[in-house]
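Excluded from the complex is one protein chain; the other protein chains are retained at their positions.
This part shows subunit A:
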């Protein structure tokens, strides 16, 4: 979830290192031997940026170094500028890896601006006014140059100025324009209207005597104002700076610019002309806002009203300006402009300077506020943020009466779409409360969540500045409390409204921080708390604290839980001694503790509810609602059920009984389609039954009267009535989410049966019937959760049934499985349940298996065969493990089935589905080992298979096989060969390491018989066909192992190993899955030179046997990987003197193989490795000259010649 605080801490610690690293790299990047570079390496630049990026999280950490960093960068740019302002470095001269210095610098500066804000960064730019001219000149020249060459195809490598360059240079220019003396002093040249035409802005009528430098600046600014990129923003800043300069104003340029942009914006808006582009319009709007905010009153005042008129006209004219008002960017700019105007007109000095009448001001304010209130509903979050910020800023400038009116308007809007649905019930039971809560939520079902977010956010911002008067607090708090639990479900069931709750949390935080204890205590709690239960003497602060506790524990969003925790802390710290158990409460609902939902919901909620009945009540009630059992995901519902169980442990029996009643009545009120809620509520009931609070009544032999006073009359039937009437359809129909109903019902049945057994409570036949019906309805389901809960329910049922009924049921289920194989679509549930009851049908004799057990076993084993679908084989094995083996039963039939399953390599279009079977089988073997059930004979059968799996290429299989071997090792003394598995820690990554394979290979040295070949097979598969890193790890360890073997004598040696190789290949001649990787491994071992060490000791027969095996392996094969592997082995064998000739001869015959690829490979091998020295000259030429892709017929003669030369020369 949200771990940002820990990140902060980490960053803080790392920042010193990062900063010094940056400081070290920066000068090197920019300069060499003191003078600026022309190019920098892309990698070095990126490295620096990577060092800077982390500071995005906490920009202030950069501050102490900014005064060092930025000037270093800026100076380099200036030096470069002076040297190269006339021409930009050509990037086609160098490798792609190099970036021209200006581009690199501007990227760096942009990154800094992004992190720390352009205002802060730009103040470090070089301010010397005499830079203005060169900077302008460079921008013009570089821009032109790139454009010119861009058209010339012979220099396509030259790219235009990047947006970062434009953005930074324009920003820099705008900084230079802050020069306090007249621009005329910087350039003597002035222009007339005509001279501007050359710059492309035709429609612009310049006043006289404008300095040339200003014209050039203006040109650049206007040119980039309509850009789509970020350079638009700095073009705007530049234009604003130019426009508000006193000297420009004096010359009339300011007015001229403002008029011109207004015209561009509006006059073309009518039907006659074309609209400005979106970005042009955005640029102009932001320019206007900028000018109004920055300009001297005297300059801008006359324009305020006209600008307002056009802006408002545009804002409300969706027909002509829809492209603008409909874009988030455009709309935000309009909002910003209107905000600026509204705030300006509120200042008396602006009003008088611009001659704006009171009526105009109030109409501007009214229209603007109205517009903002509407904008709060926008679908785009940034617009809502902008509107709410604008609204609160304006409101803060208003006098208190008007400000209160705005708050009134916000509150009014909040209530607009709320459906009138006052709950009529007047009683105070928790259940009615709950219904009221639900009614409340329904009444909010039609409000626009975006709008609520915007409105609540605005309230919160106003509260932060303490704008609303105390008299409005009750109404505001009422809204905030509702908003804190706001949620809607979309048509697809997705939860919306977290942003509303977040804003509410913010608002509450602001209230408790900004208003005094007295002010808050003065509020009548009845005016804000929607449901008044017994605590009518509660204070408002306490009511708030309760809501925050609930949100902190239950809200699905981590940010809101943490926000609530922070707000609670603020509340309790600002208003000490007002909250029951306030301090412990803060400790419990701790900021860090609530980060994880499961912990917040269970542990934190339970701890908090111990601190007061009020917290308990509020939490329990909220758990029954949308944040608990009404959660859209089943995981949260299961967690809530657990949490409700924890709550029950805190209270007395009477209250627990009430919890039953409450849950039952909510269940009763559900519609039959509310399957998810039912799932949650049934699980909650089950959790109550499991609760520890009943512990003390166990085995007390309570009388019926006592029991019914404890739990109510007919307790089991009461509980069962919640599920017994469920229609069969709910367990079948896809649309009804049957898996949820099946799971929850079975869990409930389980818990009930268990509780009845513990309390020694007898069940009626009807009750049994109801339980059995639920189980039977759930048995056909195939998902794992349901299978688990069904089989548990079955076991619990069996433990209270008499033996006759048990037998009957077993018979019935077996019948379904064995005789009705076709009718049972998914037998998994039956298989699991039969396994689960296995131990309970043992009969009385004690010795050996009962008939029922035998029948169960046979039924399950009949599903372990190959003609059964993989899924069901898996289910059968699971059942064997969980039911049969766990109850310490093993038979030779089971061992056989396990052995076969360990070798299951079934493949279908889903891939290696046999691996699921192997995995289950390994786990089953592991279980058997754990209980020490396996005889020596059984071990001899199973251990080699497990060893094979420990080497194979699927990580998961290797891992579980390894765990299994560890289990076995644990049973043996430390001298046993397997004991070396004991030491390492269990970790999935470990089984892909070299160490692991080396350890595995050590087993070859042991005397455990029958294990060598399977183990080698397994490892060969990884070393010959594993994925890259696995292949490397297994090969390396294998090579090392073989290298260290002594050639002859002394236990396992190289000769033995070579024999084993032959054996592996021989047994797998028709099994490509093992054969091909094995051939690959053999050729690899030849490559490493290890096998050659046995060249003499192995003897000619041994090698010849291998040669003939290889020959058999590829005989008549068309499998290319196999052929290629075989050829490589021949190459290796060719290095064994005893059979060099035969190998060569094999290869020579392959030169006539029907596949051209094979012929080429063979030729290559002969050429590179097998030519005898005496023949190198003659034959290599021949080999090289020949086109081996030609048809074998044509080649025959040449091959014969080669053969004659090579073989006969012996």
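Observations
In this text, a residue touches a chain if its C-beta (ideal position, glycine included) is under 8 Å from a C-beta of that chain, and two chains touch if they have at least 3 such contacts; residues count from 1.
Please note the rule applied: contacts and distances are computed from a predicted model.
UniProt lists the omitted chain of the complex under the protein name "Abnormal eversion of vulva protein 20" (options: "BPL/LPL catalytic domain-containing protein", "DNA-directed RNA polymerase III subunit RPC6", "Geranylgeranyl transferase type-2 subunit alpha" or "Abnormal eversion of vulva protein 20").
Of the candidate positions A:50, A:63 or A:524, contact with the unshown chain belongs to A:63.
For the chain missing from the display, the contacting residue among A:27, A:246 or A:576 is A:576, taking the whole complex into account. From the options A:72, A:120, A:361 or A:785, the residue with contact to the unseen chain in the full assembly is A:120. Screening A:251, A:444, A:503 or A:719 against the full complex identifies A:503 as the residue touching the chain left out.
By the touch criterion stated above, the residues of subunit A touching the omitted chain are 4-5, 8-9, 12-13, 60, 63-64, 66, 116, 120, 123, 464, 502-503, 505-506, 509, 513, 559-560, 562-563, 566, 570, 572-574, 576, 582-583, 586-587, 590-591.
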